[in-house]
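The other protein chains are all here in position, but one chain of the complex has been omitted.
Right, chain A next:
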Amino acid sequence: MKTNLKCLIVVSLLTPFAAKAQMPNDAIYMGKNQLCVAGMYNHTSWNQYWENTLKRENFNIGTQTTQSVMLMPAFGISKRVNVIMSLPYIWTSNSAGNLMGQHGIQDLSIWLKVKALQAGGFSLNAIVGGSVPLGNYVPNFMPMSIGMQCRTFTGRLLASYREPKTGLYLTAYGSYGWRSNSKIDQDAYQADDRVYNTDQVKVPNTYDAAVRLGVQRKGWQTEVWAERVSCLSGDNIRRNDMPYPTNKMQATSVGWYGKVQPRNIGVNARIGYVLDGLNVGQSTSYTVGLLYQINFKK
């Protein structure tokens, strides 16, 4: 009956990548046949962005806001193998200008997290995940679009050390993300300084890397993190033009994450801030979640 910190939480919400699904990014596992369901609300906004390398405001956007609610169940197949799913509903709005807000169900993500190696407080974890668009949203009405309408596949290697007595831990990971082409409503568009006469849009692949330093004790957890997410290719936003799915988006973010779950029910919260970027908004985001854990009979 012990309910402790095993409930797995997945949060990334690196806001410039609103299209990107949530990602498992810790070394915490659910026990066998444990299910944790998280319901989360996220609020992300920016009033400045990097148009290529130029940091600017836009009086016809004002503050761009993306909000979402998300259901995220995580299940322990065993104490070393967890499955995580997530499905967000997202809506966007601006404080100025006349661009129509977009809303809808975005992409379904599924993750498999495997503890490949455990030695004392050290663990090495392999994580693979994929996502598919479920909603038929418009991918290239940026920055209002809620996603990029592409399938993704991500492979991640995560190393973590936790000092057993104090609960102090350090986690680091790196990932490679493959993204499929996206299909747009138009049959011609401009990217890479040329016109493509097709409705197929090449969305760049990504990598990310992060470190997280925190304390995980019985019933609670707190950490600070830094993360770098970047496209491996892509073009830049043209002068005074809007962003596009082909853009080479990059962001370096820092933030804090915390969780309290003394019993079956818990809460978590996360804040993040983009320090530097390319072709993305300098966003501030916060997430709050409600966690509920169920133990099934073995």
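Going forward, contacts are C-beta pairs under 8 Å (C-beta built on N, C-alpha and C of every residue); 3 or more make two chains touch, one makes a residue touch a chain; residues count from 1.
Assume contacts and distances are computed from a predicted model.
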item	value
Missing subunit (named according to UniProt) among the choices "Phosphatase PAP2 family protein", "Multiple sugar transport system permease protein", "Succinate dehydrogenase subunit D" or "Sulfite reductase"	"Phosphatase PAP2 family protein"
Residue touching the undisplayed chain, where the options are A:Lys202, A:Lys248 or A:Arg270	A:Lys202
Residue ranges of chain A at the interface with the undisplayed chain	59-60, 77-78, 81, 96-101, 110, 112, 114, 128, 130, 136, 138, 140-141, 151-153, 178, 180-181, 184-190, 193-198, 200-202, 238-242
